[in-house]
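I'd like to ask you about the structure that follows.
Here the complex is missing one protein chain, while the rest keep their positions.
Letters A, B and C mark the chains as written, and numbering starts fresh at 1 in each.
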C-alpha cells in the first residue's frame, strides 16, 4: 500500500519544475503575454525534449503511454509557474480522445504528431458543462455548422476536436472551409481560449459516446484542479516568504498573529487538496467507478480553496499584492480562470449529485 | 427624518432590561428550567405590571395599542436575559391575530385577558413554513382533527390558535374535548414548544386569510430575529469582558490579535443587524409593501449571524464557554432555537425569492 | 422611527429635481477625478452657486457658504444618483485638502488655494503612502532637509492617483529625523512641476494604472509651504484621513451592484434556463441581499446619528470592513453567475458589462487592503469599539538581553 508518488514521479515533477524555473520565469511570461494569450512554442519545444508532450499518447505511436496521474503532476508544475502552454488540450484531452475513440487511421495520423510535439489540437468541450449564448452545433451531410465557445488550445492548432450533437465528437482541420477562429481574451493571459464558428465545414467523426465525453470532461477537470493546486501552493509560499521579510511597526509582519493565522488557514485548506487531486487522477487511471465523482469534487473543491488562497495570499502581500510589480496577480488570475472553465464549482457539485443518484 | 428609537422607546427598553436583570437573572432561569421549559408566571406578572403584556392589544380592550417595533424592543431584552416567558405567542401573535381577524365577540372575550396578562394563548403556525411528520389539520362539521407541531406558548395556555386548512385560523379551548398537548423538549429550555393533537375538537374560526397568516409569520419572524439580536449582543459583551479579564501566557487573552479579531468580527457582523431588525419591525408597522420581504431577511440573517456569534463567543471563552459553569450555553441554545423555528434561514430566503417574484 | 424627510426637505428635493431636469444640456460628458475641462468647470460653478457642492465652504473661499445640513447633502446625492447626473468635482484636493486647510491653514493659504481648488483650476494629488510604510503610515521615510529658507526633499511616494495630471501635491515628509516617529513629520504643499519630481504610472492587477509612484530627487520647496506647525504633519493629515476611511464601503454602491446582479440573473441563461432558476446561485444572492439591506439601514442609522450630532460608535467603525468585503462578494457572485463568460476581460468578444465585474472584484481587493487593511480595521474595531487592549509592545532585542530573558 502506498498513497504517494513514486521516485520516478517525484523526479519527473522536479525536473519539470527546474526546467520551467530556468526557461520560463515570470519575466518571460510577462513579455510573451503582453498583448494577450499565447502558446509559448519555445517552452513547448523544451517540454517535448523532456518527453512531456507525448506523456499520454500510446507507445506504439511514439508516446510514453503514461497515466493521468503523471500528466497531472506536470500540470501542477505548469500552474506553479503560470506557464503559457496548452498542455492539457493537446497532450491530455486530444491524446485520450483519439487513442480511445479514434479509428486506426485517425490514430496513425494524429497521435505521432502529439507525441513529438509537432501537432497542436484545440478541444471544445465546454457545452458539456452548460451552453451559453446558444452555443451548439448541427451535423448534416458530413458537415458541421454552428459555434462552440471556450475551446482550449494553442492559437496555431491545426486540428480542432469538438463535441457535437448526440454525444458525438468531431475532428475538424483548422484550415477547412467555413472555420472561423475568434480569440476570446480572459483575465488570464497565460491560458488560451477561443470561439470557433463552423459553416458547412467538413468534419471527421470519432467513435465517441457519452461515456467518452464524460471521461474527457473528467480528465480536464482533474487537470484544472492540478493547475490550481500548483498555483495556489506557490501563492502560499510567496505569502509566507513576504511575511517573513516585510516589516511594519518595527516587526516582520509574519510575527503578527493575524498574518500567521491567514497563512495557517491557507495551508490548512490547501494541504488536503493535494491528496484529493492525487486520488482523483489515480481514480481516473485505475478506479473507473469512482472517477467521475472524484473529478467533480477535485474541480469544485480546488476552485473554492483556490479562490480563498488567491485572495488571502494577495491580502498578506498588502498593497504590493495588488500592484503589478511583483506579478502575484498572474497566479490569482490563473486560479480564477481555472475556477470557471469546464464547469463552475456549483455545476460540478450538481454533476456529483447526479452521479451519486441523488437527483 | 429619524432612523432610531424615540426617548420613550429607549426608556421602555432600559426599564425592561433593569427589571429582568434584577428579577430574572440567570440563577433564576437555571432553577426554573431545570426539568424542562416553563413559562415564568412571576416574571410574567412583573411584565404585566410594566404594561408589557398588553403592548399590542388595542386600547379599547385595555391594551396599549403600540407597535411591533415596541414589542420587538421588549423581545430583544427577553433574548438578552434568556427570559422564560412566552411573550411573542400571547402578547404579539395572538393579540395581532385576534385584533385583526376576530369578530367583536372574539375580541371582547380574549383581548382584555391578553392586556391584563391573565390569559395565555398558544400559537401554532409552523406548518406555514413547512410541514414535517405529516402535520396538518382537517376541519369538518365545526370540528378540527389532526395535529400541529411546534406551537409556541405557555404550557398553561387556556386557548390555542391554530393555522388550519385553506388559510384558515381557529381558536380552540385547551380543555375542549379531543385536545391533547404533548410537550416537546428542545435544546433551549427557556422557550416552550408543544405539539397539539385534535380529535373532532370543537373550534371557533377567525376571519383569517393568507394575508393575515403571512402577517403573523412576519411578526413572529421579526420577534425571533429581535430575540437573537439581544442574545447575540449579550454573548459578545460577555466574550469581550472575559477576554479582558482572563490571562494566559502572562497576558490578558484580549490582547492577542486572534482574540481581538474574533471579537471585532462578531461586532462587525452583528451591528448592522440591529438596523435590519429595527427596519423590519418598522416596515411591519408602517410600510406594508416591504414588510414580508424584510421579515424574511431579518429572520434569515439573524439566524446566520447568530450562529456565528454563538459559536465564536463560546470559543473566546475557551473551556469555560463549553462548561455549564458560566451558563453561556443558555444564550447559545436560545439562538439555536430561534434559528429553526418558523422557518430555517434557507426557507426564509426561499420565501424572500418568491415575494420578489423571482420564482 | 420616522423615515420621512419633512416638508422643508421635500421642497428642497423638488428644487434639486427641477434643476437637474432643466440643466441637462449643461451636464458634462465626462466627470471623475482627473483634470477638469472647461465644460466640467462650468458645471462645478453652477453646482456651487446652488449649494449642491461645496455647500458649507465660506463664500469668501469660493464656496456656497451654507449651514451644514446632512439631510440636504444626502438628498442632493440621492437625486443626482437617481437622475444619473454627474456630480461636482471629487478629487482629493476637494475632499481632503480643502477641509484640512479650512481647519489648519493660514488665512493666506486658504485664500491662495481653496478657491482655485474648488473651481477646478488647480488639481491636487496626495503624497502620503510610501512603499515601506503601508499600514504603518507614520514610519514614512521621505526626508526634507533644511537648506536656508527651503527644504530639500528626497524619497518616494506610492498610490498617488492623478499624480500624472496634478498641478500640486499635499505631501507628508519627515523634517525632524530624530524625533519620535509620529512627531517628526510635516505637511507640505508644492507644485508638481518642481524640478526633481518624477511620476511613474503604477499598474495594478486590474491591468490599469489607477495609481502612480512619485519620486523626489533634491526637490527644493520653500519652508513657507508647511500647513500647520512643523513636525505636526501627522496630526494635520489624520484630521482628514478619517474622512477617506469613512467613504470606503458605501452601502449604496452595494445596493447598485445588487440590482445589476438581479437583472443579470433574470436575463442570462445556461442551457436555456435563466440563472434566477438556479436555487444555489439564488440563495447566495439572497444572503447578500440580507447584508446589503443591513448595511443600508446601518447607513440610515449613521445619518440619523450625524443629524443629532451623536456618535454612532461601532456602527460607524465597521463600515469600511463590512462594506468593502460585501462589494467584493457581490462581484464574486456576478462572476460565478456568468460561468465561463465570467472570466472574459480586456474587451474580449462576448464580454459582459465591459468586464466591470472582474475589474471590481480585483479593485475591491485593493480597497480591502488599502485605506487600512482588514486587519487594521479589526484592530480599530476591537480597540476603539470594544475597548480591548492594544497588543503589548514587543521587547526589543536589546531590552530582552538587558532583562536577561
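One rule holds in what follows: a residue touches a chain if its C-beta (ideal position, glycine included) is under 8 Å from a C-beta of that chain, and two chains touch if they have at least 3 such contacts.
Here the structure is a predicted model, which is why all the values come from computation and not from measurement.
A.B. asks: Can you pull out the displayed chains that the omitted chain is in contact with?
C.D. replies: Spelled out, the missing chain touches these shown chains: A, B, C.
A.B. asks: Considering the complete complex, identify which of C:177, C:191, C:222 or C:392 is in touch with the unshown chain.
C.D. replies: Checking the options C:177, C:191, C:222 or C:392, the one contacting the hidden chain is C:392.
A.B. asks: Which residue from B:91, B:126, B:215 or B:233 sits in contact with the chain not drawn here?
C.D. replies: That would be B:126, which touches the missing chain.
A.B. asks: Considering the complete complex, identify which of B:40, B:70 or B:188 is in touch with the unshown chain.
C.D. replies: B:188
A.B. asks: Among A:273, A:310, A:328 or A:342, which residue is in contact with the omitted chain in the full complex?
C.D. replies: Within the whole complex, the residue contacting the unshown chain is A:273.
A.B. asks: Name every residue on chain C in touch with the hidden partner chain.
C.D. replies: Answer for chain C: residues 278-280, 283, 391-396, 398-400, 402-403, 405 touch the chain left out.
A.B. asks: Over the whole complex, note the residues of chain A touching the chain we left out.
C.D. replies: 1-6, 69, 240, 243-244, 251-252, 254-257, 260-261, 263-265, 267-269, 271-276, 278-279, 282, 286, 294, 297, 300-301, 304, 346, 349-350, 352-353, 358-359
A.B. asks: List the residues of chain B that touch the chain left out of this view.
C.D. replies: 36, 126, 130-133, 149-150, 182-188, 195, 247-251, 255-256, 258-259, 307, 311, 314-315, 318-325, 328-329, 332-333, 336-337, 339-341, 344, 346-347, 350
Following the convention adopted for this analysis, only the chains that are shown with their structure count from here on.
A.B. asks: Centre to centre, by mean C-alpha position, how many angstrom separate chain A and chain B?
C.D. replies: Those two chain centres are 52 Å apart.
A.B. asks: Taking each residue of chain B in turn, which ones touch at least two of the other chains?
C.D. replies: Those would be 256-257, 261.
A.B. asks: Would you mind listing the residues of chain C that make contact with two or more other chains?
C.D. replies: Chain C, residues with two or more chain partners: 375, 378.
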